[in-house]
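Here it is: the structure, laid out below.
With one protein chain held back, the other chains of the complex are shown just where they sit.
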Amino acid sequence: MADPMKIRANVQGDVAIVRVLMAHPMETGQRSQGGKKVPLHFIQSITAQLNGTTVFSADISQAISRDPVFAFRVKGAKAGDKIVVTWTDNKGETRTDETTVRGGS
Amino acid sequence: MMRHALVAGLAAAVAALAPWMSASAQTEDPVAADFDKFRALMEEANPAELFAAKGEQLWKTRRGPKNASLEQCDLGLGPGVVKGAYAQMPRYFADVDKVMDAEARIVHCMITLQGYEYDKLDDRPFSSATKTPDPVSITTYVAEQSAGMKFAPPQSHPKEKASYAIGKEMFFYRAGVYDFSCASCHGVDGQRIRTQPLPNFTKPEQAIRAVQGWPGYRMTGGVMHTLQWRLNDCFRQQRFPEPDYASEILSALLTYLTVNAQGQDYKGPGIKR
Amino acid sequence: MQETRRSVIRAGGALALLALTGTALLKPGRAHAAWNKSAFEAKSAIDAMKALGMSSPEESRDIVIVAPDIAENGAVVPIEVTSNIPGTTSISVFIEKNPFPYTGTFGFAAGSVPFVHLRAKMGETSPVRVVVAAGGKHYTSAKEVKVTIGGCGG
Partner (left out) sequence: MRIGTAVTLVAVTALAAACAGMQPDPRADAIAMMERDFHAEGIAKMDRLKEDAVQAACNKYNDNPPADLAKKLQGEQYAGVKWPQDGNLLGDWKSGEKIAQNGRGMTWRDKGAVGGGCYNCHQIDPATTAFGTIGPSLTQFAKLRGYGPDIQRYAYSKIYNAKAYTICSQMPRFGHAGALTEQQMKDITALLMDPASPVNR
């Protein structure tokens, strides 16, 4: 099973900055190991929800770096709100993690 | 002392003879500044955190032949105390009567508390694209728990002083097919190898660069590396034989480097090129 | 031959687009179209944009791209995009000189700010092109990122 994500969401003014770290090899299919090509293996889709409503989504290619990092900003989020992030990769593997929005800067 | 005077004299002479040198060092600065700016941007969300999270889990989970967690491991501040321990290592440990750096101590605890064998931990101790060894993740976790604290490796025990002295000798020891020492690259101000700037680790304000940012998430290959890996790779490029993983000589060299950097803030696990 | 293949791909794209309307209804979680295989497999940014239905986007100064002039390491190039165009619904990124230029589309809904931070692999020096969708139209801007081979061997 995939390792958990690290999600941080901090309110700054009326916007919550959400930073997501994902553990994934993001193999391009071009890299060789022991004389063999490592097959294409990468996250394709990401969605993020704030209290159950989708606020951010992404479709990505294998060109996103290994252990992907994304940041996005959500208006109107308050301390205590729930952020849920899900990714799905090209092998159908998926992972969902959540965090609580923190107040302050 | 004499060495410093000599080196400073040489540097001054070189600068006087070759004015282009300082000029070219200056033209390189905007690029270095740009690198620093984007490094800072990346440090706001560093994949090293993923390894720290994994390391925390490994620290707290009962594992190994003895089915024990590492929560009784004494990193110098008492059994189980992780907060601030990394910034105060290497230090002397009475139970082994020697000085150990953080990773060496973690390996020691994995052996004594959990029953792992050194030979297995030593087999492939550095991260690869497909595997991050457990001590690397655990060291990352332990290091993260000292983020924002000042480096303060103790120098009160005679063995800690001896460790510093031995590390210093090691730093300046020239040998091997190319006659290199650590100081060949890191003993003079303002030099670079190819395009890479070379900090002078004999000076406190630059010595911090030996220990800052480690453990580091390497952009190349996207793997986590600790100071054990960094020193190993230094000796490889120095054309020396290979140092044993988590050995006392590496703890001594780390004592020398960390004491030189003492009093400066540790920012926590970093991102490396 | 090539022409035929392209029309097939285009037809595939159209089908996907049709399918999307259905999936969008089934999966309320998505803020934009389904993973567009033909766009992601396109070998040029222009072909990828065509597959995404982004023909002839308009140059815009309201797209801010923050990326290094020279990447320290092509394996991890940080890119931040902010769109100041009202009604922005998505930001798409194309690294023109990569073997597969289309890097991703980031969709914004329900109060999310049209901003994204991502990190991408770059094989060589290339323009990083951004296309923003807003109010049914497309806008574009680009920034060049130099990728050098550093290090000293040994």
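Per-chain residue numbering starts at 1, and chain names A, B and C are given in the order in which the chains are listed.
Convention: a contact is a pair of C-beta atoms (placed from the backbone, for glycine too) under 8 Å apart; a residue touches a chain by one contact, two chains touch by 3 or more.
What you see is a predicted model, and the numbers here were worked out from it, not measured in a lab.
Colleague: Can you work out which residue in B:Gly148, B:Gly176, B:Pro204 or B:Gly263 touches the chain that's missing from view?
Modeller: With B:Gly148, B:Gly176, B:Pro204 or B:Gly263 as choices, the missing chain is touched by B:Gly176.
Colleague: Using the definition of touch stated at the top, determine which of B:Ser69, B:Gln155, B:Ser184 or B:Gln212 touches the missing chain.
Modeller: B:Ser184
Colleague: Could you pull out which residues of chain B are in touch with the chain that's been left out?
Modeller: Looking at chain B, the ones touching the missing chain are residues 2-3, 6, 14, 17-18, 20-21, 24-25, 162, 165-170, 172-181, 184-185, 188, 190-196, 198, 235-237, 239-244, 247-250, 252.
Simple rule for what comes next: only the chains that are shown with their structure count from here on.
Colleague: So how far apart, in whole Å, are chain A and chain B when each is placed at the average of its C-alpha atoms?
Modeller: From the centre of chain A to the centre of chain B is 30 Å.
Colleague: Could you grab the centroid distance between chain A and chain C? Build each centroid from C-alpha atoms only and quote it in angstrom.
Modeller: Going by mean C-alpha positions, chain A sits 17 Å from chain C.
Colleague: Between chain B and chain C, what is the separation of their C-alpha centroids in Å?
Modeller: For chain B versus chain C, the centre distance works out to 39 Å.
Colleague: Which residues does chain A have that touch at least 2 chains other than itself?
Modeller: Residues 19, 65-66, 69, 71 of chain A each touch two or more of the other chains.
Colleague: So which stretches of chain B touch two or more other chains?
Modeller: 42, 45, 219, 222
Colleague: Of all residues in chain B, which touch chain C in the complex?
Modeller: For this pair, the touching residues of chain B are 31, 34-35, 37-39, 41-42, 45, 193-196, 219-222, 237, 271, 273.
Colleague: Mind pulling up the chain A residues that touch chain B in the complex?
Modeller: 3-4, 6, 8, 19-23, 25-26, 31, 33, 65-67, 69, 71
Colleague: Would you pull the chain A residues touching chain C in the complex into a rising list?
Modeller: Residue positions touching the partner: 15, 19, 28, 30, 44-45, 47, 49-50, 53-66, 68-76, 86.
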